[in-house]
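Partial complex: the chains shown occupy the same locations as in the complete assembly.
Lettered A, B and C in written order, each chain numbered from 1.
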Amino acid sequence: MDLQFSDDLQSLREEVRSFVAEKAPGVSRKAGVRSPETDEIPLYRQWMADLFEAGYLGANWPVEWGGRPNRDPLEDFVVEEELARMNAPPTVGQFGLAAGALIDFGTPEQQAKYLPSIRSAEHLWCQLFSEPSAGSDLASLSTRATWMEDEQTWIVDGQKVWNTNAEVSEFGYLLARTDPDAPKHGGISAFVVDMKAPGIEVRPLREMTGTTDFSEVFFNGVRVPAENMIGQPGEGWKVATQSLVYERAGLAKNAAMVERALDDLVELAKRSRRNGRPGTEDAAVRQELAKFRVRLRALGWGRYTTLTDTLRGEFHVETAPIGKIQFSELNLDIAAFALELLGPEGLLVQGDPASEEAGRWQDEFLYARAYTIAGGANEIMRNMISERGLQMPRDPKGR
Amino acid sequence: MDLQFSDDLQSLREEVRSFVAEKAPGVSRKAGVRSPETDEIPLYRQWMADLFEAGYLGANWPVEWGGRPNRDPLEDFVVEEELARMNAPPTVGQFGLAAGALIDFGTPEQQAKYLPSIRSAEHLWCQLFSEPSAGSDLASLSTRATWMEDEQTWIVDGQKVWNTNAEVSEFGYLLARTDPDAPKHGGISAFVVDMKAPGIEVRPLREMTGTTDFSEVFFNGVRVPAENMIGQPGEGWKVATQSLVYERAGLAKNAAMVERALDDLVELAKRSRRNGRPGTEDAAVRQELAKFRVRLRALGWGRYTTLTDTLRGEFHVETAPIGKIQFSELNLDIAAFALELLGPEGLLVQGDPASEEAGRWQDEFLYARAYTIAGGANEIMRNMISERGLQMPRDPKGR
Amino acid sequence: MDLQFSDDLQSLREEVRSFVAEKAPGVSRKAGVRSPETDEIPLYRQWMADLFEAGYLGANWPVEWGGRPNRDPLEDFVVEEELARMNAPPTVGQFGLAAGALIDFGTPEQQAKYLPSIRSAEHLWCQLFSEPSAGSDLASLSTRATWMEDEQTWIVDGQKVWNTNAEVSEFGYLLARTDPDAPKHGGISAFVVDMKAPGIEVRPLREMTGTTDFSEVFFNGVRVPAENMIGQPGEGWKVATQSLVYERAGLAKNAAMVERALDDLVELAKRSRRNGRPGTEDAAVRQELAKFRVRLRALGWGRYTTLTDTLRGEFHVETAPIGKIQFSELNLDIAAFALELLGPEGLLVQGDPASEEAGRWQDEFLYARAYTIAGGANEIMRNMISERGLQMPRDPKGR
């Protein structure tokens, strides 16, 4: 057992920092995972192409498609952590799962057609999975893809929701039901869809943040050619779940993000006044900040555990939900306490000249709720933990 | 001892309900105390004039200026409660304190000039008390009014903040420092200012709610005639505090408001789904709603206590802060739980067609924070309670 | 409407105080409702006889049995409140319900036999209702009373639990099932039992407080004469529920009790040290104490509401559960915070010379848990509130 990061990995950290300092574009920044301004998309494309070229993205791809030879998962961890620490601009689009699906299930023609333009960021992708009526049970999706024998094409009808970057993406990675008579998980197929195809309408949602980071996507008789299916008919669920391993867990990133937030909160507390003294001399504030620190350390420890699991080739079904709950609740509580420290100024938002740090904490606070809901509400996560982590009986749903 | 409402008061309740049903304008509504849309101001003026005329506003004024003869404080309580239960449109402007100051300290000329147009709602008023640097210590205000002997006029310079309705008001009720050498509370005077006077600039603030309900008011060499002073020079603090008794405590209104919110939350819980069942059949949801109910009843009880105190002619310094804390925290927690029940839809706001009840709960939630901060942050209120209610030593501020 | 206490009631307060000062015995005291030391029973008997004689107990009885002519419920309220404020010794035994049952359902012979010795405290009574398997559903009791036709007597077999004062009482007020074939509520009858009868065994329970305030009572072929039935066969449930109105609600007492506890907690905070300063100068301590004060006032307000309901002849099914939850949780949190302030000394109990106030707060803390459980756990109370106060669907028990 040895927990030392090797010298090579330490050097990699330095490299990533230099890379970010040199290459990161000066795009506008907000809390969380946000949709970029449309006019900044070219800057993001260049940034992503640079990340791929440097091997900081897509290292886990096959070498023939640009993956890194002799790749070490620790490198990915270090890269992710340093990018987050440097507060580097995020990437745009859900290319991870799509690329994974193409790598594992795509035909050579599909791979040749789509993978290079993902690496060059010429094409952005969105993911078209969630549906309004499915709730947290993804597999109960009802968007239909019907085979038109005479036209040799699929016709897609239905609605997706909570998609990010749908309005700027060239391609979508779609799950649709192709066999309504098959069992729930067995009748789904995976497709590549051209987001500019007739019949696709993207409606941005209006959110509490004052921005539109998600959208609904409507399919109305959209024609999808036969060669756009990924894998076999009815194999869509398998394609989707297997491609999940290409998605970065993100805990390293989240932990680094919330660590930065707590650092900033302490600075804010120093500037604030409580009962005529700096907030950092007020016993109630000190106790609160220390409680955050305790929770932050738990999160940081969890990050290494995930890494350890990966290195051991182990997978614990409750690790991700636990990390997600810890991160999202801590992130929310830190932002809420920042608003409390700000007092009346905490009500002002970005754009108001009197707002502290240009409304940064308000944006953090408003977006923080999305984290507690997105990707499975914490209440659902806890139910999952009680079943899988604590071996309690399955929840008697609908009984 | 008798706690029955008399038959006359019960009749009054009926009258108020009929009045609201008949007269209330169909203005757009939002959570909390909000600035009206400019184009709806005429509707609000008519509404306020109707309320004054019916005796539902201003009953506590002297009879010669329109107050009700043989007025009973219980009537005000009943009126306030029924208006809130009917969700009647709010009034606009801070006329209460201004009118009180004019009644108690104004010259006959001032009273004749300003009071009738308050009752007719021809003129709206705003209050110009809070300042950015004063924090919760109102009396440390630094806006200056300087006497120009040769021009026989006051010149006002400085800045106010957290003003409501400043941009639609004809007049402002201003506190300014006229004697910088006097003790803190002794150097302040009260004025009427014409909000259209040169040198006054109103800058709306941008808030988390996405609306602008507060503003900053800048004074840059504003000329205020000598006859606009209310009371004597240096008497401003006394004028301001004494006029507070004309301000409705508002607990009856707040309690009715949050009661309506909890009713609606229970309805929302019935429509929501948890683990395949209606939320109202989920043990965790039920426990949470019952906790809100317990807190609501405490608030309701407090409302009668305030009334009782009024009838006895008693005043308990901690009653208002306690009611304020209870109301604002319950109001916030109810709105936050509504968002939790809504799940992902809870992120959408007014204007998005997919939002539940047109973003009502999001607006409630966003505004609810203002209540915990406005009029003294809850943390400051608790400090006051510890000093005045629990006779603990004064907080060693700045020592 | 008039909320003033009359001059007569104010005089009554004075009388009660003088009475307590003069008559209250110097018995040992503990937190909550506790079983007295056996050797102090004579002192308690005298104390109760004095209370009855002064009209401070049993004022609501028929005048012929010693009740007060022209009784005013406000007097009871005032008496209860003042006794609690003076921290007067409690009464012993559950005579309230038994007396009520005898008054409303007893034969003239039964009334003549039992009521006078209750007033003289010659006889103490215990209540024999709860059973181990019945949980919170009292009516599902399974203790049997079987009629022996040839001997013209009832034979009782079964077990009761959570009884107080069973081991010192002369008589018990028993509910037993006399018709196992009748519907649950219909097959129960009420009895007077001689606690010295052969076949009755009282086993004191050992509790966390280190004392034995409750006991189990076992019935093994206990003979109960026919004339000991209260009311008719099968009428027991009606007898029991109707007699509940003779039981004092206790909220006035509880509110006064917890008010005294908070006063003492503030004193403790003054003596304690936090970061080198008195606890009352520590911001975190101050905020905590103020939160308790807010909750205390809610409780105090609720007390008057109960009184108001009584005066109006109204009954709100959720008032008692809400008061019970508020009281028991506040009482527990105050005691727990006292232990936190005490630091290591908080671990010591009565009997240790180094313990603060002879282990008073530890005893408060340990007993406080009993309050959150006794008379229906708070979680069950909240479920009841969600059903009856919020009109939510009945809990799908056992479905």
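The definition used in the following text is that contacts are C-beta pairs under 8 Å (C-beta built on N, C-alpha and C of every residue); 3 or more make two chains touch, one makes a residue touch a chain.
Nothing here was measured: the structure is a model prediction, and the numbers come from that model.
Shown chains number 3; the total number of identical copies in the complete complex of this file is 4.
Criterion: only the chains that are shown with their structure count from here on.
If you average the CA atoms of chain A and of chain B, the two centres end up 43 Å from each other.
Inter-chain centre distance (chain A to chain C, centres taken as mean C-alpha positions): 57 Å.
Among the residues of chain A, those touching two or more other chains are numbered 274-275, 284. Of all residues in chain B, those touching chain A in their complex are 132, 135, 161-162, 205-208, 210, 214, 216, 273-277, 284, 339-340, 343-344, 346-352, 354-355, 362, 365-366, 369-370, 373-374, 377, 379, 383, 395-399.
Of all residues in chain B, only 1-6, 9, 74, 262, 266, 269-270, 278, 280-281, 283, 286-287, 289-291, 293-295, 297-299, 301-302, 304-305, 308, 311-312, 318-319, 322, 325-326, 379, 381-383, 385-386, 389-393, 395-396 touch chain C in the complex they form. Taken together, the chain A residues at the contact with chain C in this complex read 274-275, 282-285, 287.
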